[in-house]
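Missing here is one protein chain; the remaining ones are kept as they sit in the complex.
First chain written, first letter: the chains are A and B, and each begins at residue 1.
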Amino acid sequence: MNKIDLIVTNLKKTFNRRLVFDGLNFEIKSGEKLIITGKNGSGKSTLMKILAGVLTESAGFFQYILNDKKVDRENIYQIVGLVSPYLVLYDEFTAFENLKLFARIRNIKMSDEEINQILKKVGLFDRRNDLVRTYSSGMKQRIKYASAILHNPLVLLLDEPTSNLDLDGKNFVDELVEDFRSDGIVLVATNESQDFKYGQNIINLDNFHNIQVK
Amino acid sequence: MKKIYYIFYKDFSSELRMRFAINALIMFVIVAVSTILFSLGSENAPQNVYAGMFWVVVFFSAMSGLSRTFVSEEERGTSLILSLIANPISIFLGKFLFNLVLIFFINSIITMLYMFLFQEFLIKNWMSFLLAFLLGNFGIAASSTIIAAIISKANVKGTLYPVLAFPVLLPLILMLIEITKSAMEGNPINDVEAEFLVLVSYDVIMITASILVFDIIWRD
Partner (left out) sequence: MKARYFIGGIIIVLFLGLLFYNFTRTNIEYESDFSKVMQSGKVCKATGVWVKEKSFEEDIKNRTFVFYLRDAKNNQMKVIYRGTKPNNFEIATNVVVTGKFEDGVFHATDVLTKCPSKYEGQNINTSGS
């Protein structure tokens, strides 16, 4: 049983001169789930990328604390899994090859059997040897889930989690969030009211938009 | 170490399927070498001209091929997944390894073409030439990789590469030409000791600086 906390203090992001959000403060502890909402362009996806460690904030800071130790910026990738619309996998490889490659690059030992298990979970086992290029958008969404849970992350960042998914796919996401490891944290960025059930608390980014106008 | 190898392995298998870089590279080499061959006709240019022409072809083929590593990730939108599965240093070193293999491959082809097509391209001190070949390829791969990372994040991509690459690679190319000339004249390696020390320093500086600045470039 691990203990993971995320602390966000006065976080600010601007693109060139455009302010996306400012003065963002919140804290999540092990086992908690949070919904992020806001209008189109309010910065939900931007926040997810920052928290995944792939985009730098403009000011303020955020920190993951794993078992009372700060997680280095460079090692965030080991504890987070991200699913989002702008995530693109290597479409010249098959689903199986993608996952196998990710496991190897992450340097985690995984047998082919374990990889097939994950493919079964997301419902792609039958198509595992087809190139990702030939996938439908819903299937692409499913393979993103597979890549996000491959390394059994503590932090799950879901941006528009149910986009392109059919009923069966939505049920999978319901189960995933519901049964997510009890010591982990889940952040869901969405505008779909049906997704609000995934978390206890809601942060609306519209409230952090105009803060700087003084 | 394993991570670096598997990032290299990913690019390598991807290259085998997609041929992002290798086709452009081989085409360029064929066009450049045959242009030189035809324009020379039966005339024999002085030996040292061949040393210059050799590295000029290497330089431009490096520019046309080695930038693909990062640009293709960025264009296809896959840099996000890459940064989600590995830390920046492994990514840089994996890409560097790939470019290193690529430049060794293409440079060996260029060397063989030159030896086969131009009788004047006669290396008398192979020790000297091979050492320059090794250190030169290392330096070209290191600087091309970091420059490719920079332009993949910029908006003007294609045109920016030669502009950035030229001043960075110029001292390297100059040294390589001097050493190659000396190797063609059969001079002992000691004669170009200073040039070799410049090469070694250049390689060390390039790789160290790249590792230090890469994560800043990579995360925007």
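What we mean here is this: contacts are C-beta pairs under 8 Å (C-beta built on N, C-alpha and C of every residue); 3 or more make two chains touch, one makes a residue touch a chain.
From a predicted model like this one, the values you see are computed outputs, not experimental measurements.
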- prompt: Given the contact definition stated above, which residue among B:Asp11, B:Glu73 or B:Glu195 touches the chain not shown here?
  reply: B:Glu195
Query: Which one touches the absent chain: A:Glu27, A:Asp72 or A:Glu192?
result: A:Asp72
- line: Had the left-out chain been drawn, it would touch chain B at residues 46, 48, 171, 175, 178, 181, 185, 191, 194-195, 197-198, 200-202, 204-205, 208-209, 211-212
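Note that only the chains that are shown with their structure count from here on.
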- request: Over in the complex, which chain A residues touch chain B? Could you list them?
  value: 49, 52-56, 74-75, 77, 80, 82, 86-93, 101-102, 104-107, 147
- prompt: Which chain B residues qualify as touching chain A in the complex?
  reply: 2-3, 6-7, 9-10, 13-14, 17-18, 76-78, 80-81, 83-90, 215, 219-220
